[in-house]
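Notes follow the structure.
Heads up, one of the protein chains got dropped from this complex, but the rest are sitting where they should.
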Amino acid sequence: MFYREAGQFKTSYEKDQALFPIRQDKIGLGVILLIAFVVIPLTANDFFLASIMIPFLVFSLAAIGLNVLTGFCGQLSLGTGAFMGVGAYAAYKLTTIFPDVNVILLVLTSGIFSAIVGAIFGLPSLRIKGLYLAVTTLAAQFFLEWCFIRIGWLYNYNASGAIEIPTREMLGVVISGAEATPLARYFVVLSITVVIAFLISNVLRGRIGRSWMMIRDMDIAAELMGIRPLQTKLMAFAVSSYICGVAGAMMVFFWLNAAEPSSYSITLSFQILFMVILGGLGSVGGAFMGAAFIWILPIVLRAIPSMLGVDIGAETVEHLAFMVIGALIIFFLIVEPHGFARLWQIAKQKLRVWPFPY
Amino acid sequence: QDSNYVPLLTYRTGPFAGSGIFIANGMNDYLQMLNERDGGIGGVPIEIEECETSYNAQKGVECYESTKGKGALVYNPYSTGITLQLIPKASVDKIPVLSVGYGLSAAAIGNVFPWVFNAPTTYWDGASVVVKYIGEQEGGMENLQGKKIGYIFLDAGFGREPIPLLEQLAETYGFELLQYPVPVAQMQSQSSQWLNVRRDRPDYMVMWGWGAMNPTAIKEAAKIRFPMEKFIGVWWSAGEDDAGAAGQDAAGYKAMNFSGVGTDFPAIQDIKTYLVDTGKTQTDEEMLGTTLYNRGVLNSVIIAEGIRTAQELTGKKVINGEDMRMGLEALNLTEERLAELGLSGFSYPIQITCEDHAGSHPVFIQEWDGERFVKISDWIEPMSDVVRPLLEAAAADYSEKNAPWPERSEACAQ
Amino acid sequence: MSTLELDRTDNKKSASAAQDSILRVNNIEVIYDHVILVLKGVSLTVPRGGIVALLGANGAGKTTTLKAVSNLLGAERGEVTKGKILFEGEEVQALSPNDLVRRGCIQVMEGRHCFGHLSIEENLLTGAYTRKDGAAAVKADLEMVYNYFPRLRERRNSQAGYTSGGEQQMCAIGRALMSRPKMILLDEPSMGLAPQLVEEIFEIVKQLNDNEGVSFLLAEQNTNVALRYATYGYILEAGRIVLDGDAKALRENEDVKEFYLGVGGEGRRSFKNVKHYKRRKRWLA
Amino acid sequence: MLYDIFVDPFVQMYQMPDFFLQVLWEGFVAGILYALIALGFVLIFKASGVFNFAQGIMVVFAGLTLVGLHENGVPAFLALILTIGVMGVLAYGIERVVMRPLVNQPDIILLMATIGLTYFLIGFGELIFGGEPKRMITEELGLPTGSTAFEFGERGLVILQHIDIAAAVIAILMVTALGIFFNKTRIGRALRAVADDHQAALSVGISLNQIWAIVWFAAGLVALATGIMWGARSDVSFALEIIAFKALPVLILGGFTSIPGAIIGGLIIGFGEKIAELYWGGLVGGGIESWFAYIIALIFLLFRPQGLFGEKIIERV
């Protein structure tokens, strides 16, 4: 009753191929954008912006990036953290080399470097497949991490070995560095994420996105249909790493302010992978849902005891949070291995036939 | 509502929990004891809140963001990584960062880092003390000429921090500095590093280790039969559990320290009476008086005294971050004051000034006798003449690299 | 259910013989993924020692029915939401698939599903996993299977994943035989097999049925052969049984002739001459 | 530079043969220990196609349970037996709660589930045992602790730790036993069948539940042995979990499904990384151990995409 698609006829292929062919979805998206761009900035406090929304958006973007590779092209990668790191270090170097160029531009450029690195590490994918490939992407992870530590040039030989973000302005507003307000940073992160998400959705529904999915679903058949496997996979690696690189650069420029090599460790890779899988492999919307779940849930879990007025130690909360997260991951995988995106579809389908069960 | 809010960023989980738990308990207990015994400081209770960081920078920043709005007075990140993240934020949010014997050495220059404190001493001071001590053992600094000193360190910001100073000293005194980085992922399998040590045969080994790295290193050293008396750790490698893992084999192992060991202090006894005996803490009795636990206590002593000084200076009972900074900057923990606190001899007197945020720097050396640590040296002064100019240069370098770095609002008075 | 006189009487007959049925499926409903309703009340009975054919177009739900019986739906995120399935009086839903095999009910899955990394012989031996009657008996049965399918003997040491489609199909069937079942659920056994082998397979079915009293429930597209060997048949359309009856009766039925056997009024039609696409006539539309 | 890369290391090996021997021994021991972790992975992968990420944490968990029980006054051997029991319960629980509902799901989903399990076990383990490192009860278990030094020449010295020798012996025994169990029995064949196709395995009457419980239990035992050995070298703490990553290159090198592969892969990696670190690592600043193993594995894989002993990946249409 609430969710009726009937009566909406698509009269042209354009309309049928639109990102959101159904009216309700269009309205839904509009509402979400309105909330993101207007309601949240007007109402949220600094903590919500700086510690929830900004990381959430950064992670969403990274999850979209990994989703391109794993969800769409079927190449499981555990090196996301390092590719994000490449973006971050590249952006940092660029700001020291070109101090006067707009940081947003530099952040967007930095992705190119991680795209190149990603493509290089994607080369073995021609021969190595599946879980074997996943493990070899760990080579990228550990090797790059080692580079971040060992190559002093990358962090301008700072004694601390960390990169620290200088203060930069755009249009008279400070957008990076410690003085940037959470609101300014939020707008930057939100805009970049939304634009990239939109652009990549375009790619994913077109020829290139399809060729990735062909490789994912059955590489031999894809090849017999004229898809060049190496080229296609490398492209997926490059595009995915580009997005991850931008996300990594945003992570340090607009969220953390400083980063050590350990900020881009294997833990980060796993975090992103979780988001992708729980959100739903092969779904851009799912990446957002997954990111929200994995980032926000622990924060909420940690807040629960104090909200309830229960007095348990911080570490007990942490332990319980770990257990609950682990259990929930398993739980959701069992409930729906295809992630939140599929749950959402099923929910819609149920609404469509409501009040009948099926 | 009438309370001074002190968030404690701690880690009781993760790979460094082994060290983190001691610190966390020490910090917590002293402040809580003040609440129990004196009803807080200056008649106002301290509101303590722990936030678990797991030694993870992301979580650390999250803890910071989620607590700063509640009127946090000071932050103790207990991770060089998190400290580095907070340094630029501190001046914006006007909340001091107190890194007790860790963090950025250059932060000792109060003129450049008005919001960061690293009393009672810096890594660079510590490194100079080690070299000085080795020189003494060898019968004079001139005898360092041609010696080989190995430096094994956790390959992260923390371990790399003293390298510039050590390199400088190596040049000055003509010894050879050999570096053995231990990646975080390799903390528990250091056999390669120690094989390298065995091949290079350094005369002394210096260690900057933390967490699970320490016991492994000490065991490996014993395994290759490195002479323990020539193995000296930083004050973070001074835990009883660290040396205890190798038991008797570790006898002779030395470490620097700047906080008292043992429970023979009235204040520690008060913790026992008010908290341990009443079960109001997670600390069990054996933990009391251990090196790292006492370190945590010293940390809280500095916080508490900072608050007290601030209250005196401002006349307010409930203070804010800015007041806290004034308090810390005027902190003077004299011997008398320490005695009043029931901590006579617990620490060298600490006086923080506007220029010198590291207070006074001497440290002492303790030795593992197979069962516990014993203090074996007097307080050793660092080579301030060498360290201070280097710190100033490093601070200038930092502010330049992070230009535009905010100037101190009012220059140091003196 | 059915409109045919003939079937009614038959239904009664089979109802009276119900006590001696090895398998009874009672009005089951199956849903995939919580939302896709596939079977809408299917009932059928396999008498002990009977060969029952389940016919129907693509997507009618034959495979689903068989999987419901062997309790393999769980692995496909499907579930039986209504109705009951009784194998020898025991409720199947309460048993695990391996319990069922132990009790003598085994399925040959559609699409072969050989273990690709195992050799043909190892594949066959996995079929004897539940058996407890000793290595010698298993060995004898292995010989028997090789005699049924000499091709398998030639390829016994090849990895199943590399063998041809038909070889895999033989392997799948042989594997099921290795468990010495009382009842076999055969899903499209003839798929991808050469014509003389199709006949052979059904000969084997008949032989096992005659000699050892093995019961069969077979889903088969090759209606012609299926109805020749089966004793009873059900026709499934869009998740419902639309027609059932003795195999002989079904063979005579005009609709069945038209749509499943391809022997319209004037004898065998040529595939070449199907000039216009025919709309399938639905009994339930 | 070229001299440093191509000549000097060999000169060193020649000049300090005792040291070279020691390096080889350390490589051997490291290899054996990696192999022990890898073995746990192999068991589960072989039996279900599941890449069990939780193996590392199971090692910690087993070690902590053992030490924790002992700390609470349980005699060492009783603690050992109780720990075996706990691993059994854990295996049953995992089968029941995680594996059974996820039968027939794609690899990556199962991989994810085991990572979820890892989180759960970390939280659970720390909740019960606390986060601080614990000392392994090596002596109490009757494991040798001393070392034997072979001195020769003027300064020649090779030191062998007894515990390392014990580790090698135990590893070899375990591999042999498991190898026999899985290759020569009916169960072994069933395991490989399950790994190929869950649904088909069900259809021929292989009880996945039973098989999984057995295999997870076996993996739990391997984890316990690993935990004792690693714990004796450093401490038992959650930091050990990181070491599990070291088993992954071993695994891909040996092949996911091969028990001997785990050992041989472990030895190749162990020798390779120690020699590389000690003779070449210095040239690039050291610490190359953290990724060198992966690079070795990657290079091997380019020639054999299924690892040295892994089952060939079937590609056919």
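Letters are used for the chains, namely A, B, C and D, taken in the order the chains are written, and counting of residues starts over at 1 for each.
Operating definition for what follows: a residue touches a chain if its C-beta (ideal position, glycine included) is under 8 Å from a C-beta of that chain, and two chains touch if they have at least 3 such contacts.
Here, contacts and distances are computed from a predicted model.
One chain of the assembly is not displayed; among "NADH-quinone oxidoreductase subunit", "Amino acid/amide ABC transporter ATP-binding protein 1 (HAAT family)", "Heme exporter protein B" or "Hydrogenase maturation factor", its UniProt protein name is "Amino acid/amide ABC transporter ATP-binding protein 1 (HAAT family)". Taking the full assembly into account, the omitted chain touches A, C, D.
Shown as candidates are C:170, C:214 or C:243; the residue that touches the absent chain is C:170.
Panel shows chain C; residues 32, 36, 55-60, 63, 110-112, 151, 155, 158, 162-167, 169-170, 188, 191-200, 221-224, 259-262, 266-274, 277-278, 280 of it touch the chain omitted from the view. Residues 317 of chain D touch the missing chain (whole complex, contact as defined above). Take chain A: the residues that touch the chain left off the picture are 13-14, 17, 199-200, 202-203, 205-211, 213-214, 216-218, 220-229, 235, 239, 282.
By our rule, only the chains that are shown with their structure count from here on.
Each step here moves to a touching chain, and the least such steps from chain B to chain C number 2. Farthest from chain D in terms of Cα centroid separation is C.
As a whole-number value, the distance joining the C-alpha centres of chain A and chain D reads 32 Å. Spacing of chain C relative to chain D, judged by their CA centroids, is 46 angstrom. Distance between chain A and chain C, defined via averaged C-alpha coordinates, is recorded as 47 Å. Across the assembly, chain D contributes 122, 126, 131, 245, 285, 287, 290 as residues in contact with two or more other chains. Counting only residues that touch two or more partner chains, chain B has 12-13, 155, 181, 183-185. By the touch criterion stated above, chain D contacts chain B in their complex at residues 16, 19, 22-23, 26, 29-30, 33, 122, 126, 130-133, 135, 147, 159, 161, 230, 233-235, 237-240, 242-243, 245-246, 273-274, 277-278, 281-282, 285-287, 289-290. Of all the residues in chain A, the ones that touch chain B in their complex are 45-47, 50-51, 55, 96, 142, 146, 149, 156, 158-162, 164-167, 177-179, 255-263, 267, 299, 302, 313-315, 317-319, 322. Interface residues of chain C facing chain A in the complex, by the touch rule stated above, are 31, 33-37.
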